[in-house]
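What follows is one structure encoded as structure tokens, with my remarks underneath.
A single protein chain has been omitted from the complex, and every remaining protein chain is retained in its original position.
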Amino acid sequence: MLESLAIGFSAFGDPMVWFALVFGALAGYLIGAIPGLGPSLGVALLIPFTYGVDPVVSIVGLVALYAAAEYGGAITAILINSPGTAAAVATSWDGYPLTQQGRTGEALTVSILSSGAGIFMATLLLIVTAVPLSEFALRFGPGEYFALALVGLSLVAGLSEGSPLKGTVAMGIGLALATIGLDVQTGTPRFTMGNPEFFEGLPLVPVLLGLYALSEVLFMIEDGPSEKLKSTPIGGLLALPVKSILGLKTAILRSSVLGYAIGVIPGAGASIASFVSYAVSKRMSKTPETFGKGSLEGVASSEAANNSAVAGALAPLLALGIPGSPTTAIMIGALMVQGIQPGPLLFTKSPEIPYTVFVSLWVGVPVMVLIGLAGARIWAKVANIPRPAIAAIVAGICYVGAYASHTTMFPVHVMTVFGVLGYILRKLEIPLAPIILALVLGEMMETNFRRALISNKGEWDIFYTSPMTMILITIAVLAFVLPGLSQLRARRAKAQAL
Amino acid sequence: MAITHLKKLALGVAGAVALTLGAAQGAMAEDWAPEGPVNMILHTKPGGGVDVYSRTLAKELEPIIGQSIVVVNAPGGGGATQMAKIRASEPDGLTLGVNTVTHLTGMQTNLRGTFSPDDFEWIALSQIDPILFFVSKESELNSITDMVELAKSNGGEVNIAGFGPVGSMQNIGMSMLEKAAGVKFNWVAHQSTPDIIAAVLGGHMDVGVSNLGPALEFFEAGRLKGLGVLGDDRLSTLPDMQTFGEQGYDVDTSWLQIRGVFGPKGMPLDLQQQIADAIHKAMASDSYQTYARAAGVQDSDYGPEEYSAFIKQMSTVAEEQLKAAGIIN
Partner (left out) sequence: MEDYKKALGWRLRWDVVRGALPVLDLLGCAALLAVFWQYYTQASALPPPFNEVDIGAGGFPILLAVATLIGIAAVAIAAVIRLLDPVPVAWVSIRRPLFVLATIGLLLLQSIYFETLGTLPSVLIFSILTMLACGERRPLHLIGVPLALGAFIFVVFNLALDVNLP
């Protein structure tokens, strides 16, 4: 293994590889920060540039872009309460309150450091466990996938602000939205109103942009041009980073391991990872009451997890040729153009690819963190731009970003409708996070539910005979019921006090 | 019968592209020289198999035609967004699209009445890709016959994981086998080939269906066993796997996954022929060949006439099969 790692390091003797790394990290950072452009679109847009480039150079550039773009989603989550990816939704829960308190710079610094630490830790795990863990993940059958999706949903419905009942209804709305389109099993159009544009379902990115970013624009209109809190400038390049990372080390460590493990399971991905880590950190925290009100621990947990999930998603890709996330699925395309077909023989046939990926993840961490720390200073000033200008900029970029996501008008219409809808839902205090996560997981949930039934002669016992499914479903039920009960108790106590 | 005619059509497809190319080039007096950049419209998002194919082809095509090719991703509506854009464009060769069998099955099912094969000109077939059935190496099944026997003995309880819903290309392939063998299988729809392979490797599904490319490495690693291939000949990369016909199941072997180029109705045949020649010339390039071999697909040299006939036949087969399965009436 050390020898193979040496192959990986030797690739960095080539200045082109360094160029690809820095370029990828910078491009990913910007792409992630622009509403509407996320890691998968970023990688897809970069693929044409990789033709005619050496395979090692192109894979280093793509991996750097993927990791940095997954981080970049946090920037808008913290600045304007509009997560750029579904995985950054949990980041916005604490990141935006921090911005409202004038602590933008601090939140951004913690987020980039946790992301870097997450990738670093997860890469260590990746090198040691990529093969055995990916083999283990194969044991996840349809029943287990259904249960896993249920765990993700129940956590977010229980966690999100406001009443758990409304969280449940929000989840129902999200799942219903996810059923729009052609039925995966029978091909029948469902709830499409006869319009073929809906056949492939609602596109996620425009819905995310509408619900969060455009509705936030309407909230800014409400606030008007009145003065807002100036964000505190960050002093000392290293003082804050060192102090904050030491205080958060347990949360970061735990979230990195969790994020990696969840990322390995194909299809689970960064969003479940960040929600689960956030939930676990809140349970284990000494100050759970600060979560959702500007807890640095919350930002660190979500960000460490969603970036370590990047390394996790690469594990089944490199070990088995099975992509762990939509972005890695696109990366297979990029490798194929180079004549490399990822599969179970990648480690034996072209070891330079996986080991260069490992090393580039490590080398990429300091590059990414430096870009991020420098960026935090700039973004903290962006937070001081007058509100009307921010509103106009966000709206403008949303429209162009939505159009760019498919290069058709359909996503633009979808985004607008969900912008207005998001505003109404937020006024009614119906949480948005369950809607987004349900939309992300809905298809995985339904198709695996039905696959489980079909492959088991239509018998329902598949959901309680497998131990792994049982455990996951139990966790889901507990995560669902407990927060509701505790809130009911709190309300009773309040009523009695009166 | 229509099926045997189609078999003949499909025959001269694989292999010697370079040879036939030379002949085709010689026959054509003029080369394709478009007046401006060419838009190649896809029905998929960036990064998928169709996207990789189109961009590799476009890169080799650009120097041949002396114009740039803009690959436009227009996903949505199971191809409807793309087909609408192409149908509305001028038949001047500056707007082309890439199609697969999905376009044909779609026109018979969800997009029936919205689009039909007659709305377009079918210019060139470029790739063909037979489907194959496989199991994990631990499986007790070793051939299509084993699979059919298992289905007979327990009333259809063989779970077959394949790409797309009932009525998709691979599902029709399975139902043709069902008909030939007189049994029923249990179709479990998946949305990507890696998902199918993972489900088969993990023992969650009995049998998987896919094209060769994504599964090839797993065969080489000894993780998967092939049961049979739906084609006239065995695959050169997996010479041990028998065809359906060799195992005694008479299934229409022209039912292949395809990738070809089409355009709006009314394009002059000369122009179509020129475009087809340019495409087949680009396919002979080293970088395209490297990609195509890694992707496990076979080349085809069909020009507009052969391809149009091929599309017509395939649509007929699709319609028959979908009717037989009760999906359309």
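Observations
Think of it as A and B in the order they're written, each chain with its own count starting at 1.
To be clear about the criterion, a residue touches a chain if its C-beta (ideal position, glycine included) is under 8 Å from a C-beta of that chain, and two chains touch if they have at least 3 such contacts.
These numbers come from a predicted model, not from an experiment.
In the complete complex, the residue from A:D54, A:E135 or A:D183 that touches the missing chain is A:D183. In the complete assembly, the contact with the undisplayed chain comes from A:I173, out of A:I173, A:A273, A:A334 or A:A376. Contact with the undisplayed chain is limited, among A:V128, A:L165 or A:A374, to A:L165.
Residue positions on chain B in contact with the hidden chain: 70, 72, 166, 186-187, 325-327, in rising order.
Seen from chain A, the chain kept out of the figure touches residues 30-31, 34, 37, 45, 48, 163, 165-166, 168-169, 172-173, 175-176, 179, 183, 185-186, 188, 190-191, 214, 217-218, 220-225, 386-389, 391-393, 395-397, 399-400, 403-404, 407, 409, 412-413, 415-416, 419-420, 423-424, 427-430, 446, 449-450, 453-454, 457-458, 491, 494-495, 498.
Keep in mind that, in the parts below, only the chains that are shown with their structure count from here on.
Computed centre separation for the pair chain A/chain B is 34 angstrom, with centres defined by C-alpha atoms. Within the complex formed with chain A, the residues of chain B that make contact are 45-49, 51-52, 55-56, 59, 71-78, 80-81, 109-111, 114, 157, 159, 164-168, 186, 188-192, 194-195, 197-199, 201-205, 213-214, 216-218, 220-221, 223, 290-291, 293-295, 327. Within the complex formed with chain B, the residues of chain A that make contact are 40-41, 43-45, 47-48, 51, 138-142, 182-187, 189, 196-200, 266-267, 316, 320-323, 329-334, 336-337, 339-346, 406-408, 410, 447, 451, 454-455, 457.
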